[in-house]
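Contents: one structure, followed by commentary.
Missing here is one protein chain; the remaining ones are kept as they sit in the complex.
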Amino acid sequence: MFNIALLGAGRIGQIHAANIAAHQQTTLWSVVDPNQENARRVATQYQARQQSANEAMADPDVHAVLIASATDTHADLIELAASHGKAIFCEKPVHLDLARVRDCLKVVKARRVPLFIGFNRRFDPQFRRVQTEAQQGRIGKPESLLIISRDPSPPPAEYVRVSGGMFRDMTIHDFDMARFIMGEEPVAIYAQGSNLVDPAIGDAGDIDTAFIVLKYASGALATIVNSRRSAYGYDQRLELHGSSGLLCAGNMLENQVQHFSAEGCNSALPQHFFLQRYQEAYAAEWLHFVAILRGEAQPECSGEDGERALYLADKALESLRSQREIAL
Amino acid sequence: MFNIALLGAGRIGQIHAANIAAHQQTTLWSVVDPNQENARRVATQYQARQQSANEAMADPDVHAVLIASATDTHADLIELAASHGKAIFCEKPVHLDLARVRDCLKVVKARRVPLFIGFNRRFDPQFRRVQTEAQQGRIGKPESLLIISRDPSPPPAEYVRVSGGMFRDMTIHDFDMARFIMGEEPVAIYAQGSNLVDPAIGDAGDIDTAFIVLKYASGALATIVNSRRSAYGYDQRLELHGSSGLLCAGNMLENQVQHFSAEGCNSALPQHFFLQRYQEAYAAEWLHFVAILRGEAQPECSGEDGERALYLADKALESLRSQREIAL
Amino acid sequence: MFNIALLGAGRIGQIHAANIAAHQQTTLWSVVDPNQENARRVATQYQARQQSANEAMADPDVHAVLIASATDTHADLIELAASHGKAIFCEKPVHLDLARVRDCLKVVKARRVPLFIGFNRRFDPQFRRVQTEAQQGRIGKPESLLIISRDPSPPPAEYVRVSGGMFRDMTIHDFDMARFIMGEEPVAIYAQGSNLVDPAIGDAGDIDTAFIVLKYASGALATIVNSRRSAYGYDQRLELHGSSGLLCAGNMLENQVQHFSAEGCNSALPQHFFLQRYQEAYAAEWLHFVAILRGEAQPECSGEDGERALYLADKALESLRSQREIAL
Partner (left out) sequence: MFNIALLGAGRIGQIHAANIAAHQQTTLWSVVDPNQENARRVATQYQARQQSANEAMADPDVHAVLIASATDTHADLIELAASHGKAIFCEKPVHLDLARVRDCLKVVKARRVPLFIGFNRRFDPQFRRVQTEAQQGRIGKPESLLIISRDPSPPPAEYVRVSGGMFRDMTIHDFDMARFIMGEEPVAIYAQGSNLVDPAIGDAGDIDTAFIVLKYASGALATIVNSRRSAYGYDQRLELHGSSGLLCAGNMLENQVQHFSAEGCNSALPQHFFLQRYQEAYAAEWLHFVAILRGEAQPECSGEDGERALYLADKALESLRSQREIAL
């Protein structure tokens, strides 16, 4: 049985708490959150204790930490956990500053603790199936990848201000997905974007609509389509075109009932947002992390994967600002 | 917290064991199964004890029983549980003999214990949505219902021999579904059937392919399409045509990935069989039973519902044998 | 070049006129219709002449007649045309009275003229593909056929009164389709029906909603689902379940554009009615008839096919009235 300290008891932390509690080999040992109300509620629900971050780190009964706290605390907490020899599951990103990420990963490396970065979409059964089937050669040689990723509604401007910008906050998932599917590193990147959804986002110096184009050494191409808002809900699709076929992972719908009337045939919306759409992915992530704890697996998403996705986000921003393709 | 004795630790019993254990207000208290190996495995997995049926019934700590044992034991166990004042969740059917069902339900009534019959499909979110939307008038007045229900592969002939025949064993789910969706009792029934899938089924005196037609007092019609075998997997669909529209609940697929190649577009098979297809339904059933235990709900599927579905199965058989429509 | 006399210049006659005129080997020679206005309009549009039926029959330049006049004139016109040695394309049915059909076919046989009965749906590319693929063994041995056939809106009660009833007027297409797909004759039939759509239809002694079940000597089953009204438009579907798979021909939509919004995904209605849905079928019928004229083909739908479909309609009515299965 592995005892887990949960750092951050907000929306995503609660998802993880449920998965930790449901797994027969893990216990939600303690909950850490500066928001005492959040911490207390989650701790009570799963009969866990409340601790401070330092208490959790110093607690010899804690085998691993799950970091789901505010982004700007991730790197510090990772280093703290690493220095106490805890295995680490950290929500993306490690940090919004690439130099800080690199320093942090050095600490992790020095301490030789396992670090898993929670790029949840890699564990979505649909996208994983595309990746697996592509690797098995079912569509021949991959040639072009299309990722469509639109959120149902934009975050508040206050969040946008501290988010690091859309590329580092939202597109970073798609950069990781492109790396996961293509299995090779891009050699060039181009980004184009606009502020169309909410003027407050523009006022905060950010965009909310973007296309990114990636080129690979093999000649393969990828494009990412992003929007901070989608009137028809969370739009999460992926198409991989290869020399002998195409693999498409469409949206998962809220239900399969179709209603036919004089207005045509109406089908359901996509599952509402990431908590619904990636529910299976979060559970699968946790299975993977338990396998890491048991020494049976290496992190599929390492700190280096987190670093690399952030690097692409930085370069996308550079392209957007310079209006040119950036060599990588 | 309600303590549950599980009677029957086979395939379906194990599904229920997981749901009992996962619910925060129920505990898997004990497992009862003449197959000691099955009982021990499930008891160990959920840290429950093994009991005999009599021990479980006499145990004052047991608040309710879940009967998932062999069909011919259901009525006896229901009566036993009722006489000990336990709340009862029983897998369909109560018994294959209608007179025995009626006797059993008298005992339940006399003892005033809640009895829930597990017609799982009523709790499937897709079919339930059709029922709810129809009740809300979304397609006007219901006029014709089409239920397609095909198993992936036929049971062994030994099972067929003790099953009570396809109508009582398999179609009984569809009779209940028709009652659930239409919300009125049929006034006439006709059945036509054949032995096409496996000659051993015919040798056992049964059919494996059938169409059943029901007529309602309102003039509405329903038809059930059955087969014991479907080369493309578990085929579970439903269409309700009304005066102002149509509601369709199609199959749930194993995944949403489409593969396009020179051979066309290939989509996944339906979810394999009832354990997969109705996984959510089993969990929802359990939520409902807990609400019954808490006194917050009456059984949505009562003993009388079980009796009524069996009655329709008997009458379908009478129609098949007499080659005429049977008035109900 | 074959000269064709068109008998009947109404809705269906106009479809045929266009196909006759468009084909490089046929000319619309003359138009016959007691409604002079209709006759004149069609004749003018295609630069044809107007004739009376007797003139057309006596005209040695007329090689063939296309009978698209009122149902009760078909048998007389067929006999007249046969006695003048004309090749005959006749819309279904030959006549509503089976004895009259048989007499008429004797005349045709004696005169040895080709007679093609226009069961247009056999020439629909979708349904034909199902039939062809089934014949090629793509789903193994056919076991159960499901035909869904719903009109967008009911005919006026005056029409219903002279229509011969829904089975002879509407279901006759589905009887022919079942014969076409299954390739064997049924041995038993059962029909159930209601008057749900328009009370005036009931007042006219007819039904507007029906299920029909057919059984074949092979043990295979078929069911036909009918309604005189469908709020979502012309519903024309077919499913053939066999020992190794299923073939489905769904509705053809008015367009392929999908609209996603906060209300879900909206797709188009089915093509409006038979003139749209079976446009290709009407053209393909004409190609087939030209092949008959050229001596290169025998009628795929003969007078006997028309007789047989009517026989099934009669027996369905007998079943409906007697509330029993009828042996064939």
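Worth pointing out:
Labels for the chains are A, B and C, by order of writing; each one numbers its residues from 1.
By our rule, contacts are C-beta pairs under 8 Å (C-beta built on N, C-alpha and C of every residue); 3 or more make two chains touch, one makes a residue touch a chain.
Model, not experiment: these values are computed from the prediction.
Every shown chain that the unseen chain touches in the whole complex is listed here: A, B, C. From the options A:H63, A:R121 or A:R150, the residue with contact to the unseen chain in the full assembly is A:R150.
When you scan A:A17, A:V130, A:A220 or A:A316 for touch with the missing chain, the hit is A:A220. The residue touching the chain not shown here, chosen from A:Y46, A:F89 or A:Y190, is A:Y190. Counting the whole complex, the residues of chain C in touch with the unshown chain are 22, 125-126, 129-130, 133, 138-139, 244-252, 255-262. Listed here are the chain A residues that touch the chain not shown: 139-141, 143-144, 146, 148, 150, 188, 190, 192-197, 209-211, 213, 215, 219-221, 223, 225, 227, 229-232, 235, 241-246, 323-325, 327. For chain B, the residues in touch with the chain missing from this view are 231-233, 260-269.
Everything that follows uses one rule, which is that only the chains that are shown with their structure count from here on.
Taken as a graph of touching chains, this assembly is complete, with every chain in contact with every other. Annotation: the chain A:chain C pair of sequence copies touches via predominantly the same residues, more than half of the used numbers being shared. Each chain gets one centre point, the mean of its Cα atoms, and the points for chain A and chain C are 58 Å apart. Multi-chain contact residues of chain B, defined as those touching 2 or more other chains: 139, 244-246.
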